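Let me give you the structure first, and then I'll get to my questions.
Every protein chain of the complex appears in place save one, which is left out.
Just so it is clear, A and B label the chains in written order, and each chain counts residues from 1 on its own.
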Amino acid sequence: MLDGRSLVKRTAGLRLWLSAGWIAALVIGAVFAPWIAPQDPLMQDLFTSRLPPFWMDGAEPGYWLGTDSLGRDVLSRILYGGRVALIVALIAGTATALIGATLGLIAGYFRGWADMVISRLVDIWMAFPPVLFAILLIAVMGTGLTSVVVAIIVIDWTRFARVVRAEAMAQGAMDYVASAQVAGRGRMSTLLTEILPNVLSTIAVLLTLEMGIAVIVEAILSFVNLSVSTDDPTWGGMIAEGRLSIHQAWWVLVFPLVALFLTVLSFSQLGEGLKDRFDPVLN
Amino acid sequence: MSYLRIRDLSVVLRGTRHRLLRDVSLDVSATEVMGLVGESGAGKSMIGKAVLGILPRSARIVSGSIELDGVDLLTLPPRKRRTLVGRKAALIPQDPLTALNPARRIEPQITDRLVDILGWDRARARTRAAEILHDVHIPQPDRVLRAYPHELSGGMRQRVLIASAFAAEPRLIVADEPTTALDVTVQKQILKLIFEMQARHETALLFVTHDLGVVSKICQRLTVLYGGLVMEEAEVGAFFDAPQHPYSRALLAATPRHTDPDADLTPVPDAVIAEARRAVAEADLRWHT
Partner (left out) sequence: MFLRRLLSRIATTLVTLFGVAVIVFAVIRIVPGDPVAMMLPPGATEADIARLQAFYGLDKSIPEQFFIWLGGVVQGDFGTSITTRQPVLGLVLSRLPATLELSVMALVIAVALGGLVALTGTRLRYTRTEGALDVANGMALSVPDFLWGLVLILLFGVLWPVFTISGRVSPNLAPEFATSFFLFESVVRLRFDLWLDLVQHMLMPALALAIPLAAIIGQLLKQSLKETMHLDYVTLARTKGYSENHVILREALRNAVLPTLTLIGVQFTFLIGGTVIIERLFSYEGLGNMAIDAVINRDLPLIQGIVLLFALLFTMVNLAVDLLYAVLNPRLRHA
């Protein structure tokens, strides 16, 4: 009998493969962008402005997804924009995970005043609107890759700290931790050998989800023109431009939007997939 | 003329051919107390659930009939069946701690059936609720009506549930092991109360239990089940004098007597179990072919 549960389960594998496939394609596209991109993403040419994508009348060969109002090739800009998105996802995601998880482990395992300070900080952080906080930080630090990465770490470390703290607390209460300590092991060595391996799967799930969030935060920042730089092509920047010429050239908005949408969705699906894999209770 | 008439009722585990009830036939007349006895898993609760239409999703009725007051419930459309059962039958559930909605006060939980299914007006239903609480010996009925379930003790809640079951004057009560979740000291009072209410309202009562001692006290007839199959059906007096089926005899020997609680108990012998199993297998053989 085919019931609701089985539909979700049956498509889970498929969705996971599609997500992994899209991310893989994106990574390849980004790494080899200089070789595959059909055009220079920065080259403006007013004679080729607002060319439609290849299947429409008036399209020019070599400009597969059309051009924007300055005549720049949309496909090439998406490929180069993917570079920015993935670099931010990788660096900001990993750094956020490292910092947030470390604080979470300290708070959850050592408790005491460290826990009090970190938990209080988390509370304070929860009172900030994250997007506004990020924009404010960029405004203060100036645009650039470092600023974007720092902004993401600053606004999102609590996401890791909260979950890892709770997990570390739960693990700390387990018998095997007590027995490790009875055996005379130090606090630090117990933390590294007993607690950390057990929270790694949680961190991996959160990291995957965080990469999707980093991509979207970067897109939002470049949408308000506060990302890596005003010259480099970014998906958010393309979307902002496309938003303005939406009635004349929809493709300038739609293609980067699709790329962003699929990337965010894929990271999220991968994260959920990992969660199901690691958490036997859910299955 | 029996008020509840079950014929050849078979219930299977959904998606399999494994039967949970095997051609069960049963009659309960209008004012009779019928005990349904068996070990856990014998299917005794399943019968009550099938009558009331609350079988779990995993169980499915595949054949047989259930007639309530001369109407075959299984051929009725679901909506008609629900309201008919709501009017004519009621359940006294097993666990009073979970059978009352924690978010609702006691009053609507007693009066909702009167108002929504029987169409009474609220004032009349409220008067009736206070009256029926008084009948089950609850002091200060008005205070209890305003209370939330967690403000009442387990014994009080079971009284409320008994009151709620009898409030709409149903003709059949299904009591599904109504005392197992209660404190031993309260059990006796609750049993006495159920019997007292049954006698006063002259209803039919289907009493599901694993306790033959209780059956000997309050039931007129009993049905013994094993593996979803009826082993024996008899008058209580005759049964306790001379049980016919070997399984019944073994079950009786395994039950502590209230008259002589220190007497040695004999566990049901393997040979008897084997014979009961053979009966089940034979019934399945007939059913499958």
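Points to keep in mind about this one:
Here is the rule we use: a contact is a pair of C-beta atoms (placed from the backbone, for glycine too) under 8 Å apart; a residue touches a chain by one contact, two chains touch by 3 or more.
As the structure is a prediction and not an experimental result, all values here were calculated from the model.
For the chain that does not appear, the touching partners among the shown chains are A, B. Set against the missing chain, the residues B:52, B:175 or B:214 yield one that touches it, B:52.
Touch with the chain omitted from the figure is made, among A:56, A:170, A:188 or A:246, by A:246. Residue in contact with the omitted chain (choice from B:16, B:75 or B:101): B:101. Only one residue in the set B:90, B:133, B:215 or B:234 touches the chain that does not appear here, and it is B:90. Residues 52-54, 57, 79, 82-87, 89-91, 93-95, 98-104, 109, 112-113, 116-117, 148, 150-151, 161 of subunit B touch the missing chain (whole complex, contact as defined above). In the full complex, subunit A makes contact with the omitted chain through residues 2-8, 11, 120-121, 123-124, 126-133, 135-140, 142, 212-213, 216, 219-220, 223-224, 226, 239, 243, 246-247, 250, 253-254, 257, 260-261, 264-265, 268-269, 272.
To be clear about the criterion, only the chains that are shown with their structure count from here on.
The geometric centre of subunit A is 58 Å away from that of subunit B, both derived from CA atoms.
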